[in-house]
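All protein chains of the complex are present and in place, except for one that has been dropped.
The block that comes next holds chain A.
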Amino acid sequence: MGSEDFTATEIMTVAASRLLKDGTVCFVGIGLPSTAANLARLTHAPDVVLIYESGPIGAKPTVLPLSIGDGDLALTADTVVGTPEIFRYWLQGGRIDVGFLGAAQVDRFANINTTVIGSYDAPKVRLPGAGGAPEIASQAKEVFIVLKQSPKAFVAKLPFVTSAGHLDGGDARAKAGIPGAGPTAVITDLGILTPDPVTKELTLTGIHPGVTVEQVKAATGWDLKISSGLKTTGIPDAGTLAALRDLHARTAAAHGQVGGEG
């Protein structure tokens, strides 16, 4: 049974978590990706394997980590390895099914910017930078990106490409010799965008209940294409929402908030 009473952030998180299949080996970014991945683990995908770049493999945190190196990640993991091993053996070694990333900005080909707004040498806003994303985006078998949709975040041209999505579209990514399939879904608080099979341009293929196509277009910095088979996201079931809210409540009790990388 579904519940009508949910927030835009909740349906974004639930929609993102649904994409993770049980048994998937997932390289998780902190923040929204970590929330969605842990929700999947606590609901439909108990055997999802969560890998964090700080070293935990098979982490099963009881609360959401505030930082990527929270002690709970290490204590609940199957094993903890050094950071070089994470990137060399597990990511570069080709063992990651899904890279689950956040972003400050994306463009129409799902390239990611987390570096600067404005010019690199004289930035208007200096963002934290790449972290693990460039290699996660290129070497995971596929990539999910989760971020809130707005004209500032969904831009026609990125000031800086930190991590490759589908580059200039079409077969540009394969031609550049990038091994993974790249972003296969961008999940937002308004809907789900997936790359066109040929052009690789992000197309609105899913829309959350109560959201209009005009709203999504207005929140996008380019002329967003709408799929002819546009589907409405199923409303979250009560059990999933309860699991998400419990997770947030436990997290707030443990450290007062949820958050970012580092």
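Operating definition for what follows: contacts are C-beta pairs under 8 Å (C-beta built on N, C-alpha and C of every residue); 3 or more make two chains touch, one makes a residue touch a chain; residues count from 1.
In this text, contacts and distances are computed from a predicted model.
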Listed names "RNA polymerase sigma-70 factor (ECF subfamily)", "3-oxoadipate--succinyl-CoA transferase subunit A", "ABC transporter permease" or "Glutathione import ATP-binding protein GsiA", with the criterion being the UniProt name of the chain not displayed: "3-oxoadipate--succinyl-CoA transferase subunit A"
Touching the absent chain when the full complex is considered, from A:A133, A:L147 or A:L244: A:A133
Omitted-chain contact residue, chosen from A:I51, A:L167 or A:L224: A:L167
Contacting the left-out chain in the complete assembly, out of A:I68, A:V143, A:A185 or A:L224: A:I68
Selected from A:G23, A:G82 or A:P151 as touching the chain missing from the view: A:G82
Where the unshown chain meets chain A, residue by residue: 30, 53-56, 66-71, 73-75, 80-84, 86-88, 91-92, 111, 115, 120-126, 128-135, 138-139, 160-164, 167, 173, 176-179, 255-262
